[in-house]
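With one protein chain held back, the other chains of the complex are shown just where they sit.
Per-chain numbering from 1; labels A and B assigned in written order.
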Amino acid sequence: MRNRASNSLSKGKIRQSWSKYNLYNLQRLRSPATANRTFFQQKWTAKALGRAYHGEQVREGQWKRMFSKRIRSVIPMDTSDLAADDGSKISAGRGSGLQNQEKGRPSKIIPYTQMAFAPLERRLDVAIFRSLFASSTRQARQFVIHGAVTVNGQKMRHPSYLLNPGDLFQVDPERVMFATGATKTKFERRETRQLKQKDEKDEDSEEAAEAKSEEATETKPEGEKEDGRDTLKALMSQAKNIMSTDKDVLPAKRKQELRGFQKAVRRVLSRSGTSTILTDNLEAQFSELTLMLNAKRAEKKPAKQSKQQSNSEESDSAAAVTEETEVASDKLSEAFQAAAEGADVDASELSDEEFEILKRALTQMRDNPIDHSKPYATPWRPRDYMSAFAFIPRYLEVNQNICAAVYLRHPVARPGSAEVPTPFGESINTPAYGWYLKRRW
Amino acid sequence: MAPRIQSRSVSNLLPYLTSSSSTSSHIPSLCSSSQSSRHFSVTATQQTKLRRQMFEWLATQGAGLKHHTPGDTNYLRMADGSQSNRPFPNNSYFISEPVLSEELRNEVYVRVKEQNKSPRAVSVELGIDMNRIAAVGDPLALPYARAVHEMIPTTPLAQAGERQTYHEPINDLPVHPATGAQIFYPVPESRPFTRIDAGRVFSGAPMLEKKAADKISHPSDLAEDVLQKPSTIEWVGKGEKARQVLQPADVRIPHPQLVQLARDRAAFPEERRAVAQRHAERLERQEKAEKERAARTADRRKRSTETIKPTDSRFAFRIQDAVFTEQTVGKDGRAPWAPGRRYGVPRNDRTRGTVKIPTRVNV
């Protein structure tokens, strides 16, 4: 299908897209003039505007067949009102309550015509866009066609699949990260190119070198003892550097920093003397380190009270504080002590704030690493102007963590609100609804 | 030729754009600036002008929209310059409603999966729709998730001891299409006209007999019977037009037991413990009935399907019972709803207007 959905400024049509052109068009949208225009003209303009946004990728005939004049609506019921009256009070007298009865709060109107394009929200491509998994419906459509979307665990290649209530759809997280992430800068693109050019040979040699340095660091700490405090401090400063979102830092430098941090982490872990440290697995490293830090934190209080406590007592108190991870913390607190040469030194070393920073740096390093092989800027950050379009309608329950969403029910109108996300007011949606009410083909 | 006309008449063609975007007074000066290089093109200058205005706007008023502040929505400002939770300034009926925060989602998960509470109970406790509770899945982590949760409003989990704010209305009554009609229905003033009677009128059923009507003190009395035994709902009409009598709102809302609780509370304001006790019993009965019903359908399905896993095959074979009788395959054995593909029946896969893609994906 040819993409006619340009975000041109001269036409000023609004699309289902996060483009800045679209944002600008949305900002300068005003309701169309009605003076000197026939009712037919008004409806024509309204439907043209509405269709440019709602299901522009759907052929007109297809949409006409989908259109339904029946609009779903719900009324939120108040159980105490229902309990107070069985309906006979309202219908008393001449059918609308007794004269002297006080009137309840005035009910808001149900904006039915705002739901004119509701059937389109059932489409798989539109639902993916609404769940914030794609930056436009066109992109969502491409994801579906390229096989990156499953419905209820089965691959679904039809963007026009109409979701049924309870359907779970899932998009490949890499695609979502690409669609919603910022684009690469010039430097990052160059890095990517360089990465591609690298031979396997180079990779091999690098790995060998790293392994060597690792061995070197492993042998070192046994010799020098007072190094513990320094290591921790270095770790802290590196963590701070990583957390700073300074954009002036060149990616190459940033990469270097990260690598250094990773190495430092590995060094600390290697001292702790547990068996899992030698794994290059970042995941394992991370869990290890956070556990250690938690254990250390638990220790902190008693350490401050009396610094000369013996090791065994200390670990006991730590275990008492963190009851859930009793065995683990026990072991790890010992490990950390071993790592940092004397618990009393670094227990008072880190403030709460620093601890938080370290933790966040670790989290970020694990969840959001620099990886130039990805098609988006790393570490991942949301694309520009995304926030202006970020909302999730109530009929979807989205789990961003696994890029999955459940289509709970069809969108409904309720007093004072309509669930179909439409940029237009009633001045456009009502004539558009009127246009489709009459079948003229 | 068309472009030349366009530049002058844009303001007439697109009345829904702000006037600032296409004021004709500025055009000549712009034309003159680029006239040396482009003699014929008028649209080009028009485009550049709009582009210039757009980038101007993006640099000034729209600058704040580029990046978000965590924990705050960042939508277009209203006409009066105020920030709100409405993503579309022109649509006052659409608001960006909060989603479940990570903590609340985890709490739901813990209560349903680990504490084995029923979705109905959790729904009332946390004020979350029952469908939504069924949809909450296993947790995981990603930077994308964090960023999204920074941009959109979320419903936080209440601290220990605080009252949980309701995420959404949980007692939504769907508007039944039968209630769309305006019906003139004369009733004697001496007789109370309740929601039960209204439902009967809408579905065209005769009025309840006095004896039966007197038994029911309040429409919510019906709720328990209907929930225990959905087959007790009366039918009216014949053949194709047969339909169930429209039940009162007290029965059709998702949490009918809350009406009974409210009534009980109003009737016995002193006996709090007894009221709570009765409510718990009602809930238990209801859950028991629902569980039994679910178990029965699961059992029926299990009995009719059988999975065989041969040791020498990579695949399992699922054998489902089917009954090929006159009722299931039609008189001539060619009914479209019969299991299997049919002989001599035209395939509708090319006809206009029929859906050719799957309409359902079974789990």
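Convention: a residue touches a chain if its C-beta (ideal position, glycine included) is under 8 Å from a C-beta of that chain, and two chains touch if they have at least 3 such contacts.
We take it that contacts and distances are computed from a predicted model.
From the list "Ras-related protein Rab7", "E2 ubiquitin-conjugating enzyme", "Trafficking protein particle complex subunit 6B" or "Ribosomal protein S16", give the UniProt name belonging to the chain omitted from this structure.
"Ribosomal protein S16"
One chain is left out of this view; which of B:83, B:165, B:277 or B:320 touches it in the full complex?
From the options B:83, B:165, B:277 or B:320, the contact with the absent chain belongs to B:320.
Who touches the missing chain here, B:61, B:165 or B:307?
With B:61, B:165 or B:307 as choices, the missing chain is touched by B:307.
Kindly note down the residues of chain B that lie in touch with the hidden chain.
137-138, 306-310, 314-324, 329, 333, 338-341, 343-344, 363
Here is the rule we go by: only the chains that are shown with their structure count from here on.
How far is the middle of chain A from the middle of chain B, if each middle is the mean of its Cα atoms, in Å?
The computed centroid separation for chain A versus chain B comes out at 22 Å.
Looking at the complex, which residues from chain B come into contact with chain A?
Contacts found on chain B: 6, 10, 14-18, 20-21, 43, 46-47, 50-51, 54, 57-58, 61-62, 65-68, 73-76, 87-97, 99-100, 105, 129, 131-132, 134-145, 147-149, 151-152, 168-169, 171-175, 177, 187, 189, 192-198, 217-220, 248-250, 253, 255, 258-263, 266, 353, 357-363.
Within their complex, state which residues of chain A touch chain B.
Those residues of chain A that touch chain B are 9-12, 20-21, 23-24, 26-33, 45, 49, 65, 70, 72-80, 82-84, 86-88, 91-93, 95, 111, 114, 132, 151-154, 156, 158, 160-162, 164-168, 173, 176-177, 180-181, 364, 367-368, 379-382, 384-394, 397-404, 406, 408-409, 412, 414, 416-426.
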